[in-house]
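As C-alpha cells, the structure follows; a few thoughts come after it.
Excluded from the complex is one protein chain; the other protein chains are retained at their positions.
Entry: chain A
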Amino acid sequence: MLAFLLRRLAVALSVVLTVSVIAFLLLHLSGDLATDLAGPEASPEQVARVRVEYGLDQPLVVQYGQWLAGAARFDFGRSFYFRESVASLLGDRIPITLKLGAISLGLALLVAIPLGALAAVKRGSWFDRAALAFCALGQAVPTFWLGLTLIIIFAVNLRWLPVSGNATWSHYVLPSVALGWYAIPAVMRLTRNGMLDVMASDYIRTARAKGLRPHTVIFKHALRNAVVPVVALAAVQFGFMLGGSIVVEAVFSLQGLGQLAWEAIARKDFPVVQAIVMLLATIYILLTFLADLLNAWLDPRIRVA
C-alpha cells in the first residue's frame, strides 16, 4: 500500500511540473508581455524599462526557474494589475470557490447516487423513466438560465434566500444548486449503469442465495462496487466546478477564483493567470489522487495494480 501511495505521489508531482512548464510557455508565447504592460502609448524606451523591471528580458529558462523557486515557497509574485501579492489575492478567493464547489458536489452526489441506484434497481419502472427524463432535462438547462430562474423564484418572489453575495451560508444555497445541477445527470447515469452491471453479476446472486435482505444486497454488496467509476467522475466534476464556476460566480456576484481568472486573463495579468492555472491543476491532481485512494479502499483489487 505504501509503494502504491509513493508511486501515485511521484506521478502527481511530475504532472504538476509538466503543467507549470506548459502554462508558462503558452502564456509567454501569447504575445509580448512588456508591450502590453507598458500600454499602447508607451515609447520603446519605456517598454524596454518595463521589460527589465519585470525581469522579462531574462531567458525563458531563467524566468521559469525564478518563478518555480518562488512557487516552491508559495510566492507567486505580484499581480501586474492589482498591485498585490498573488498569494494573498488567491487566499481571499479560494475559500469562496472551494466552499461553492464542495457544497455543489455534495448536493449533486447526494441527489445523483441514490437516484441512480434506485433507477437501476427499479429498471424500466416509471421511476426509472422519470429519472432518465430528469437527466436529459438537467443537461439541457444552461447554468446561467437556471441561476437566474432560481434567483427570480427563491430570492425575488419567495424571498427565502439572498440574491447575491457570500456573507452567510445561505448565500451559497442557490449558487450551489445552479452549479451542482450540471453534475447530476452524468453522475446519476454512471451510477445507474454501474448498478445495472453489478446487479446482474454472480456475486449479487450469491448474496441473494445467502438470504440477505434486499437493502443489504443493494447497499452493501452492489453499490460499493457500482460506485467505483463514479468516484473518478466526481473528482473530475469537482475540478470542472472549481474551474468552471465563472458563470455561476458572475450570476450570483461571488468574488471567487472564476471571477479572478476572468479578470486576470482580460488584463493579461500574467502572474495571476499562471498561479490560477497551477492552482487548478494541483487541485485536479490532488482530487484524482484522492479518488484513487478512495477507489483502492472500495475495491481491493486496485491496490495491487
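To be clear about the criterion, a residue touches a chain if its C-beta (ideal position, glycine included) is under 8 Å from a C-beta of that chain, and two chains touch if they have at least 3 such contacts; residues count from 1.
Definition applied: contacts and distances are computed from a predicted model.
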{"item": "\"NADH-quinone oxidoreductase subunit L\", \"Extradiol ring-cleavage dioxygenase\", \"Putative tricarboxylic transport membrane protein\" or \"ABC transporter ATP-binding protein\" - which is the UniProt name of the missing chain", "value": "\"ABC transporter ATP-binding protein\""}
{"item": "Options A:H28, A:R208 or A:R267, residue touching the unrepresented chain", "value": "A:R208"}
{"item": "In chain A, positions touching the absent partner", "value": "201-203, 205-213, 216, 221, 224-225, 298-301, 304"}
